[in-house]
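The other protein chains are all here in position, but one chain of the complex has been omitted.
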Amino acid sequence: MSHLRKRITTACGWLLADHFILVLTVVFFLVMWRIYPSMGGARNLANISSNMWPLLTLVIGQMFVLLVGGIDLSQTSIMAVTSVTGSMIMTLRLDPARFQDNPLWGVVLSESGGLLAGHVLAVPTAVILMLTIGACIGLINGLAVARLRMPPFMVTLVTMSFFSGFAIYLTRSENIMHLPESFIVIGRGGLGPVPYAMMIAFLTAVAAWTILNRMVLGRWIYAVGINRKTAVVSGVPCAGVIVAAYVFSGLCATSAAILYSARLEAGRPTLGQHLLLDVIGAAVIGGISLFGGKGKVRWAVYGVAFFVVLDNSLNKMPLNFYAVDIIKGAVILMAAVLDVLRNLLSQRSPARAGA
Amino acid sequence: MILSGELIHFGNITKEFFGIRALAGITLSMPSGQIVGLVGENGAGKSTLMNVLGGVFAPDAGSMIWQGRPYSPEGPADATREGIAFIHQELNLFGNLSIADNLFIDGFPRVRRLGVLKRGTANRLARQRLEAVALECPVNTPVENLTPGEQQLVEIARALGRNARLIILDEPTSSLTQNERERLFGLMNELRKGGCTLVFISHNLDEVLRMSDRIVVMRDGCVVSTGEKREYTVERMITDMVGRQINNLYPEKTSRASEEVLLRVEGLSRSGTVDDVSFVLHRGEILGLFGLMGSGRTELARILFGLDSFSAGNLEAIGRPLGGHKPAKSISRGLAFVTENRRDEGLLMEGTIESNVALAALRRRAFSRWSVWIRGGAIRERTLRTAGELRLHAADLRRQPARNLSGGNQQKAVIAKWLLTEPKILILDEPTRGIDIGAKYEIYTIMNNLAAEGAGILFISSELEELAATCDRILVMSNGRIHGEFSRGAFDEKAILEAAFEGLRIGGTKR
Amino acid sequence: MSGSGKKHTIVLAALRNTPLILFVLLFVCFGILTPDFFRYQSIENAVKQASYIGIVATGMAFVLLTGGIDLSVGSNMYLSTVAAGLCIQRFGLPGWAAFTVCIGVGIVFAATNALIITRLRVIPFIATLATMVAGRGLGRMLLQSRAISYPEAITSIGSARLWGVPYPIVLFAAILAAAWIMLHRTQWGRQIYAVGYNMEAARKAGINTVRISATAYVLCGAFASLGGFVSVAQLGNVNTGFGRGSEFDAIAAAVLGGISLFGGIGSIFPGVLLGAVMIQLVSTGLVSARVDLYLHSMISATIIFAAVAIDSRRTILLEKLQQRRIQIE
Partner (left out) sequence: MKKFRSILISALLISAIIFTCQCTRRPGEKQTVICFAFQDLETEYWVAAHKAITETLRSRGIMVLERNGHQDANRQLEQVRDAIAQDVDGIIIIPQDGESALTIIGEANRAGTPIAVFNRPPANRSRPALVVVADNEKIAEETVRYMVLAASKLERKMKPLILVGDLGDQNAIARRQGFYNVIGERPEIFEKPIEVPTKWDPATTLANLEAAMQINRGVDFIFTSSDFLYPQIRAVLEPLGKWKPIGDKDHVILGGLDGDSTAYMLMEQGFVDATGVQDLFFEAHAIMDALLKAIQDGQKTPEEWIEDPGFAITQENMQEKREDMWGYRVMAGLAEAKK
């Protein structure tokens, strides 16, 4: 009999260690499918997938910052600024009534649309510009945290309010419409069954995995996260590593902005204002520690999958609107308690200690 | 009322951590009004036994009798209430609070009803306590401004304040200057006369012999021998502790210093810490740097390695000048720096042993292509080989976190980390601090082998005996300046100590 | 050695009270921009408007000093004022009864925070993030799309005066004094600093760290609901967005006042008072200086960034100075 019990506990040990959240998500999805048949429908699966990829790129970017022991609240404002600046370049038509008193009227914006309206290279240049701006904001965050030794929570909180204000200032709170079809197709279209969004998210995940597991920068990131003093003595360029983490987070936020703007077919100065909770919630549910040094790309994917399936199922239930908030708060709490439980168990059995 | 009989009796105490038996059935009793010297290698269970007594851990089995009554504390608060005070090696004080606050942190004199504290009475009581330990400092100075010696006296004052009957001193002298040690020993004798029992845990066997009335030697979780001071000598203590005859604490010195200069330092100074330091390190030489706490040895090491900048003087490593550099550049030039505190600056406690060992050498061509892509195989193979050379015992190098290693093995992991960078100049700052005799011996052997293979070693220590046995030359540093140089054969312990004190006497200013 | 010593002491003294210097700097430059900014009336206004954020920031300071954080103060304000409003509307409770209901709900909300953080050992950032979301949902459930407006009796307090000083300021001053006494003159207060400085050492010193952190969170919740009540007394009604974002204002005010996010460092008076008034000063100053609406959030963000940058320069300098004197590992 003890042989059976031993096999069950090792199975639980394996379950609880790394793949618990994935199992939880699958079980949750199957149960929901039985209750609401439309959950498993092709259209709903497409919804789940299209909601998942932008959030995944955001969480992967946030993970890099969490790994070095910081936090990046400014991802949402990076999305807003890049979505707006990119659209200003690409847009084909602008309604003068709403844009004359815009500071950039005549300089960048005009009657016939943005700077490169209609030009064949418009979309690629716009995307490159967006990525550079995202990287620059990440750079500002990184330098403030690494060089000025300011607390990451305050730095990114301040850059969040600054750049979301900046996005609204640039557009005088107008949304920018009429984006070229080749940009919008990123949000909806795909190569055969595989949507472009999935490809972008997959590329980000592969890049993150390679950096963390196959590159020197990855080892350095883990070192800075676990113990910054030891990293300094061991010759790790800590400031550089921290700046790199924030720049990567900025780039991920920009790619998410591209996906969301394409989906909403407009450049929005208030894009993703309320996404912060989902990003942090998904990261924690995945098991990424807020104190640095502990996190894997796989965990980010599981955390996002759980969160998106949860959101999707909550949208199915005929709940009144306030119940959704209460359930979401309760689920984040439950996931956090299970995470504490999981750490307790992994502490207890030394062999299973994670990297 | 001093009870002449037993103050504390341990009955068959056992305690297990992660499957390792830290305490294997300890039966021991301590009389009141005596200093008990407790010695043993790291991992022998000294601290664990005291933590059980101090209520930090609960024993898995066995019982304790305190002043004739059964005693099983849930937490440190119970132990303190019973009159047992535990003064840890890393002091338990709150830097941001004043001395008075630290003394009464868990028991302020208060106005009964409101719970508001009587600041006046608190300060008055605090002044009394400080006089008892002969510490003249204003009562409201924040503790972070005190020297380590003064902080320790505040910790002892707090223990006395709760009329402690038993005070446990864990490695009290490891960070004290010589006169601070004398002051502590004087205080200990007075406490003993006042009826207090003191448990004195230290690696410095001479001090233990000098101060204790009874000696208890522990090894591998059990008491090996116990008895009056006169039955013991340093050699017997070592034999009991190590359990096998160590004919010599230090390996045969094989390497000889050559003429080739690896490191040249001229007129190096940095305001407030190091002042006009010049010396030369030759290939194959083990250069000792002796100095007491506060003499600026660690600061000098940090400047050499590039962790701190220097305002004047110049530096030459293997013929090429070195200045305003960062650790990364020092490593590429062949320098290595084993820091004084392996827990804070030496290891990634949560990281795996392999990731620790490979950390400093990641940029080298052997372990990464264009210092960007990691060569996993090369790292795994080299870590295995180096761990074998250093006899680093670990269950699974790839997955086991560094925190699960014993003290000695952790130090070997740090040294392995630096060996992977193929260093030519090794700076070792107190490498044998807080590890057992067996592991020390192995570290001296490693140093000898490295010197023999042509590396230059700067060995920083505050234990003169250790330097005398292993170094070719010894520089004496105090008050940020080098006060003397002694080469092998002309090591005169008294002269070296005088040079070490010279800075303090003349300087006299307490920074 | 003594020459550079003196220079350092001046710099250190300047950096020690950065909040005061920043406050004066802001006050002067806004004064120049709008001439009659210096009148007593506008200063009194700034402090009155800053009082509700100041009260919440004082509660937040307790939690920050223990090294934790509380993101749920906004939802706490919302839930407690909605509950009090409902009691007035449905059971016709008089003013002071509604006040006790408000504080009671605030304490119960904060007690759940304390329970989750100390008993279930969930880290404060996540625990309070979850209660923030759930609390806001609970408030909306109570509200059931009904408008809540407070009766005359309470809104009159908002603009009434006690010995010529508006009530909110009186209450704010009382809260500051109480908080200062609790922190500096009671054992619990000293232990808050101890727990914030080094939790492990506090546990070894025999301090009941669980009770200390729990009471810090409960007090933070109580002060949040008190701040909510003061704000509603001025506003007159509670809408669904009430309190949203107050958690960031409270944290910004505490940090501007010199309270470190890592615990154990910072003072209530003059720290939190200056921080709260500074935040209010910036926004009202910009309005009275007729600055373009769109630039407001950018300017206030820059000022807070500068303040935090100066504060972290101070910690670096203190670290360097400290390093030289103590040589142990």
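All chains are identified by letter, namely A, B and C, in their written order; residue positions are counted from 1 within each chain.
Following the convention adopted for this analysis, a contact is a pair of C-beta atoms (placed from the backbone, for glycine too) under 8 Å apart; a residue touches a chain by one contact, two chains touch by 3 or more.
What you are looking at is a predicted structure, and each value in this text was computed from that prediction instead of being measured.
Which of the displayed chains are touched by the chain that has been omitted?
When the entire complex is considered, the left-out chain reaches A, C.
Have a look at A:I128, A:V185, A:V206 or A:L319 and name the one touching the chain we're not showing.
Spelled out, the listed residue whose C-beta touches the missing chain is A:L319.
Write down which of C:L115, C:A173, C:L235 or C:A309 is the residue touching the left-out chain.
The missing chain is touched by C:L235.
If I consider the whole complex, including the chain that's not displayed, which of A:V27, A:I128 or A:V185 touches that chain?
Checking the options A:V27, A:I128 or A:V185, the one contacting the hidden chain is A:V27.
Looking at A:L92, A:V108, A:M215 or A:L338, which residue reaches the missing chain?
A:L338
Considering the whole complex, not just the chains shown, which residues of chain A touch the missing one?
Chain A touches the missing chain through residues 5, 8-9, 12, 16, 24, 27-28, 31-32, 35-36, 38, 41, 43-44, 46-47, 50-51, 168, 172-175, 177, 260, 263-266, 268-275, 311-313, 315-322, 324, 330-331, 334, 338, 341, 344-345, 348.
Over the whole complex, note the residues of chain C touching the chain we left out.
34, 36-37, 39, 41-42, 45-46, 49, 52, 140, 145-147, 149, 155, 158-159, 231, 234-237, 239-242, 244, 280, 283-285, 287-288, 290, 293-294, 296
Note that only the chains that are shown with their structure count from here on.
Between which chains do we find the greatest number of C-beta pairs in contact?
The chain pair with the largest number of C-beta contacts is A-C.
Give, as an integer number of Å, the spacing between the C-alpha centres of chain B and chain A.
Going by mean C-alpha positions, chain A sits 45 Å from chain B.
Could you give the separation in Å between the centres of chain A and chain C, each centre being the mean of its C-alpha atoms?
30
Which chain C residues reach two or more other chains?
In chain C, no residue touches at least two other chains, as defined above.
Mind pulling the chain B residues that touch 2 or more other chains?
In chain B, 344 touch at least two other chains.
Could you please specify the touching residues of chain B with respect to chain C in the complex?
56, 75-77, 80, 86, 88, 92-97, 101, 104-108, 110, 115-117, 119, 144-145, 147-148, 175, 271-273, 293-296, 298-299, 340-341, 344, 430, 511
Given the complex with chain B, which residues does chain C contribute to the contact?
Answer in residue numbers: 1, 4, 181, 185-188, 190-191, 193-194, 196-198, 201-208, 264-265, 322, 324-329.
Which residues, counting only chain A, touch chain B once they are in their complex?
My answer: residues 214-220, 222-223, 226-227, 229-237, 293-294, 350-351, 353, 355.
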